[in-house]
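Okay, structure first, notes after.
Note that one protein chain of the assembly has been removed; the remaining protein chains are unaltered in position.
Right, chain A next:
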Amino acid sequence: MSMEEDEDAPNTTPGYNSHEGRQIAPTMAPRPIQPRISNAMSDMNSGNSRNTPIRGAGHMAFDKYTVDITRQVATWSRGIPSGHLKTVPDFDLFESVSAIEIGDPKMDSGAPQNQNDLDTTYDTSTRLSNSEIIWILDMHLGCLMNWNRGFPLAQTLFTSVYVEKLLSPDPKHPTVPKTIDDIKSFFSHQEPTGGDADIKNLQHPLSFQTLTINLFVVMVIKCCGLAIDSIIESQVPIYEEEDISLHTLGRDLLPAIKLGHIEMFFRDFLSQAERWDITTQSVDSPKRSPLAGIVLRMQFLHKLLVAMERDISPSERISSLTSAQSKLADIKKLGSEISPVDGVFDPQLQRRLASTSPLRPLVLNSPSDALSHASDFIEGLRTADWTLRWGEWENPSLTFRRSCQQFAFNESKKLPLVRAYSFHSIWRSPNESFEFLMVQDILSTVRCWPARDLYHRAYGNFPQVMSYPHPDEPSSYRAVLDFCQRAVEMGGGYIDVLRAFCSNSCRLRRTLCRCVKAFEELEQCEAVEADNILSADNRYHDETASRPMTTWSRTLKLEIMQTIIEMGFHLDMYALSEMVYIYSYLAMVYNARIDLIRFQKQKLNENLSSFSIDGFGVKLDSQLRINTEELNVIEAMLRLHRVLHWLDIVPGLKFSENQNIKRWDLRMKPFWPVREPAPPTWQEVSGYCELDWPRIEKGHEVESDHPVLLFLGEIHRELETASIQYQAQLRHFHKSQYIEIEAEEKLLLAKHTTTMHIISQLETLITCLKTGEKFNLLWETQPTKSYDWYNVFHTPDIVKA
């Protein structure tokens, strides 16, 4: 057959795709074919092989013949010398190494184990009971939460048959739903087959089951889509590219379906639910609980979806999150019956994704885990959202730092969306916003009249930025503003302290170490300069006498130092044998902080004037109390560790003096630039922690007047007094929706718990020493899930042998 005859074939061969009436354009005419191919085609058409007309892929826009060259390839490849390759130019062996080997189950995600595993066995039009519907909803929610926790979409949501049907419809409904009509038409194809007229005949085109499951799945998909949009917008460095750039998976998450469309379906759903007289008020009725469970789940996800919408106002978001949380609590309280359904989630569906990664196992949780993860997720979003709105707090800067501090160690911060939210505010805000925040911060720590004036001028404006003072105004304004600018802009300055809390724990500690150095410089240079200008001004001598800028810089520096040392506990950096030295330095830092507050108080009292009665003294007293309480617990830990050292029962490797010095130098390295309180040398700290009491023999009773027992008794008494105080304070707290109050209560509770734990350990120790019983020290580092003050300290357990 000649070339010309062959080219005519498409028009005459059955199966040629002429439905578009497209002819081969002159420019698309085939190039003169190589003689070998012509021969191959001749062979094929003469009966050696079949020449099959194939309809081309729509997106490729070609309609053409193919030529079977199997036999030719088999024949001529035999002529390639062994060890040689036939390649196109510029393609070599090294490039070929990166190719995925088809058929290798470890590389080829599409390789089926058997022919039937490509098709899912689950039929989405199966009739389901309410408890089964609840299971499906919970598992989809679990998929959403697992994805939010960092698992890939391919292992979570895209393993659902319902999601697969929606995002990659079967050839009968070949388009992915793009409009509300598409969705409706798609839903109607999922109608259950068979009876149950009482559920179906609700004068609605879609049955309760179809509407519920599909609407829930659409909302889950939209939640993912909105989260991805927020993450992309925030430019947060999250590296799960495959999930963020969905084209690599060959899917999109219904970008054309808007919240308004979903609202329409949701109203339909609620009206159907009402016809069944299902209201959330009827949650106590056990007969209705499965249906009530479904309604609550739908309402919960709807609220979550509304909260994740980017265009809503912050107050709407907070209220949606709060109501989502309350719905979640109702769901948990209701405890609906759940029956699992086989085949809804199928790992084989990954084979249909355009991913080049091999098949990975399903990541599914139990429904109860799904609900608890959802709770964590909402809590994370609430905290992130709260953190962003610093302008609305009573004491913004302090709360901001506290929230950041809580948040930095919070498990929920790892959630990409939560990170995106927090990053968005902290990384995208202009420097001027941070200057405003810094002035607020200064005012929460010290009294400084130019800062107060500048703050009041900017307050209420939008954006809240510091305005430059008029040249005729006192130079103090300018001095404060310059100081703020310098502190915000400098490397490791104020802005970096806040940004540090958005990074992971290791980077956080590293950045804070840099900040300590920067703040030491700030305290020694810029702060002194600003204070000199302020004290030259005769107004408000009572405020300038306490050297406000130096005091503020030092306060923040000490706070950062405390955080760095405490993070060492959190990150399990310290060995048990060095705890005693670390506690002693931490106590030094706390003492420096307390001294500073006392200095402020003293200056306030010395220069008390009618202008200074603004509750600042009360604030100082409260700060003093909080710091003293924290110091009490730290000193108790220190003294307990000193006794354990003296008893020589601390497990771990014995270090030589040189090793100890090296280790201590390493621990103090971040604090080397600090002049006040300067890091102690090994000799100083080791001498301080030693006790020269008469030795006791193991297994013998210790006399009641032995210094060790007196020492322990003293600690015990002090701690008991402290714990009573904490208890009294805790009684004054009442449940509050404000995160800052929650955080304060948590902190107090942590102090109380730590104190009680140390008391119980002390009691065991005292009893063992008195009776001569043997005892052991148990010390297990356990990964701490969340940061609170209690968790940063590892209190050893003393147990009777």
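Here, a contact is a pair of C-beta atoms (placed from the backbone, for glycine too) under 8 Å apart; a residue touches a chain by one contact, two chains touch by 3 or more; residues count from 1.
Simple rule for what comes next: contacts and distances are computed from a predicted model.
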Name under which UniProt lists the unshown chain, selected from "Mitochondrial import inner membrane translocase subunit", "Actin-related protein 5", "RNA polymerase-associated protein CTR9-like protein" or "Sm domain-containing protein": "Sm domain-containing protein"
Who touches the missing chain here, A:Arg78, A:Lys106 or A:Arg695? A:Arg78
Have a look at A:Thr70, A:Ser622 or A:Ser704 and name the one touching the chain we're not showing. A:Thr70
Please identify, in ascending order, the residues of chain A that touch the omitted chain? 15, 24, 28, 30-31, 33-37, 40, 50, 52-60, 62, 64-82, 84-88, 91, 95-96, 98-103, 110-112, 115-116, 118-119, 168-169, 171, 174, 250, 352-356
